[in-house]
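Excluded from the complex is one protein chain; the other protein chains are retained at their positions.
For subunit A:
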Amino acid sequence: MGQFIGTLKGFGVTFSHMFKKVVTEEYPEKRVPLAPRYHGRHILNRHPDGLEKCIGCELCAWACPADAIYVEGADNTDEERYSPGERYASTYQINYARCIFCGLCIEACPTRSLTMSNEYELARDSRQDLIFTKEQLLAPLLSGMEQPPHAMYLGDSEKDYYLSGPTNPGSSAGAEKNPAHRIADRDGKVAQ
């Protein structure tokens, strides 16, 4: 008898759930937006003319507790310029087999070059593929941006880039979809 009641109780729990709100996500068919500050994969942002914000200073690599970042600096020249100022990153890699997504690198970045996106689909089937290179990490070129190397279009010195920083949001992945981040190109035209 007691056994029978126990069984009923158990089915009762199961049955009652049929009327509760479903928590299962239908991933990957449906993708639910994440919290805006979710720590996803990194982005190397650009200035509005397409120059890289990264100056290859390695502070992110220094801050990283997991030793996931590898940077090699190099010299910008007038003929071959990737970022405003003297220095740029000739190599930039983040190893997602190591990264713990703590975000300390983001805090260390002096130029707001490195930020994190909400992208979380990072599984790969080899360790090699988990090392993201600079090309993979760089933000896409938006309208008005030109693929470096090229000259500094937004001023004579790097100062002009940094002093206009607050009004110079640059770009990050997804920015092209955000109307608030429409960026004026060199002639002041806003891409439609």
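What we mean here is this: a contact is a pair of C-beta atoms (placed from the backbone, for glycine too) under 8 Å apart; a residue touches a chain by one contact, two chains touch by 3 or more; residues count from 1.
Here is the rule we go by: contacts and distances are computed from a predicted model.
Q: For the chain that's not shown, choose its UniProt protein name out of "Cell division transport system ATP-binding protein", "Protocatechuate 3,4-dioxygenase, beta subunit", "Transketolase" or "NADH-quinone oxidoreductase".
A: Looking only at the record, the undisplayed chain corresponds to "NADH-quinone oxidoreductase".
Q: Quick one: which of A:57, A:94 or A:142 touches the chain that's been left out?
A: Going through A:57, A:94 or A:142 one by one, A:57 is the residue touching the chain not shown.
Q: Identify the residues of subunit A touching the omitted chain, counting contacts across the whole complex.
A: For subunit A, the residues touching the absent chain are 55-59, 61-62, 72-75, 85-87, 110-111.
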